[in-house]
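Shown here: the complex without one of its protein chains, the others still in place.
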Amino acid sequence: MIQMQISSEFPPISQPMVFRLRTIIPKDPQELDNCDAVLISEEDHFSEFDLQGFSIRLKLENVHDFDGDVILAVPGRKSVHRLVRSQSKHNTFLVTEQCDQKCVMCSQPPKKHHQDLFDCFLDAVRLAPIGATIGISGGEPMLHKDRLFHFLIKSQKLRPDVRFHILTNGQHFTSGDQRTLSLLDLRSILWGIPIYSADAEIHDRIVAKTGAHEVLLQNLAFLGSVGGLIELRTVLLRSNVQGLASLADHITTFQPFAHYWAIMQLENIGYGRMNWAGEFYDNSVAFDPIAKSIDLATARGIPPSLFNFPLCTVPDDYRPNCFASISDWKQKFIHECRGCALRSTCGGFFEWYPEDNGFSRIAAQ
Amino acid sequence: MHEITISYEDILKPYVKDALARLGYIFPELDLVSSGSGIRVRSSNPFDELALKKEIRYALYRSKIRAEGAQNRAALYSSVFGK
């Protein structure tokens, strides 16, 4: 597994802060940022960096794998967090753990406490590699909408090359946001918004919030009409699988402005683990409802992507829809994957996928 | 001379003028006039009464649908192209 938390020895700090690791010192000292921590020495698995005259010691496996990474340090925590990995496409800022929905599959169940790290995130964007895509996630990031918009506007001023992928439940847009959104370059922001069913009652039950579906449809319409790029996301569940084709019908009819539609397999973590027995739908034995939805949406011009579906659980015809979506740091391959010819293009399994309680048909191809 | 009068419901009355203009252009060989609560058709050649009745009804429907849709279409254009 890829190291995300790093043991550290750190001078006391009173505020959260970010810094960037530099293991190769640039020839031109002008290229060094105030937030750059420069490698001084490596010994006993600990690497020592110099940050503005302070010493930072980090326990790193192979220090040069960390060059250009942006690190977040929070007061009172022994380890520091690898916020931006310069070599990875999967970099996500967790804005908050608060949420107003309580979805049955939530991988990151909400917490009450909130710590505002937007200033650190802004530094991290400034230090991110050229052309990086930054995921913004939660909790529900839009609960701190003013701070979020402020962060996005400033980020785009500093780094117009950076793209954002914001995961939001879409509950918190208002028509008053139109002006703020017009200040943003909406072409480089993708809004990932879940929709679980065309049936309001089923959707509301899945997200545990009455009236959520109605608000969602209205806000999708709002975001679509101001030109936001939208990725609709539907986690496949036993409670919505029979309505999936209706949802395909609904999306192509009422959200034709959506740029992508992702149908996602369930992740066995958080509430997803708690509700696994009742909600995990084994598509390896019955793919038909998904097939029908893919056919309908594709014919109408929105070909869905399948996220988190191991290739061997999907019939041949639909494998081109599969997307190796599981981030490298939480991905695994299992015993059955040994010798599989498709392994290099397959997304594999979540690290926490329960091998004895998951797909019934897994086979090397 | 062949002649029939085709009646229509009151609800279609406002659309007769528009429909007649269109029908006259589609069937230049027919003489079509509004008369009372019907449309009178005259022609020197025989015509298929049933088919014509249907065409006339459909023309009335089309005129009504188009007229009634005008407001929605205007709303559509202003939402798409700006007010």
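Worth a mention:
For reference, chains read A and B in written order, and residue numbers begin at 1 within each chain.
Please note the rule applied: a contact is a pair of C-beta atoms (placed from the backbone, for glycine too) under 8 Å apart; a residue touches a chain by one contact, two chains touch by 3 or more.
In this text, contacts and distances are computed from a predicted model.
Per the UniProt record, the absent chain's protein name among "His-Xaa-Ser system radical SAM maturase HxsB", "TRAP transporter small permease protein", "Protein arginine kinase activator" or "Ring-1,2-phenylacetyl-CoA epoxidase subunit PaaA" is "His-Xaa-Ser system radical SAM maturase HxsB".
The chain not shown here is touched by just one of A:Gln255, A:Asn283 or A:Thr313, and that residue is A:Gln255.
Residue A:Gly224 is the one among A:Gly224, A:Gly243, A:Pro310 or A:Gly348 that touches the chain missing from this view. Chain A meets the missing chain through residues 217-218, 220-222, 224-225, 245, 248-249, 253-257, 291-292, 294-296, 298-301, 317-318. Residues of chain B in contact with the chain left out of this view: 9, 11-12, 22, 25-26, 58, 60-62, 64-66, 68-69, 72-73, 75-76, 79-80.
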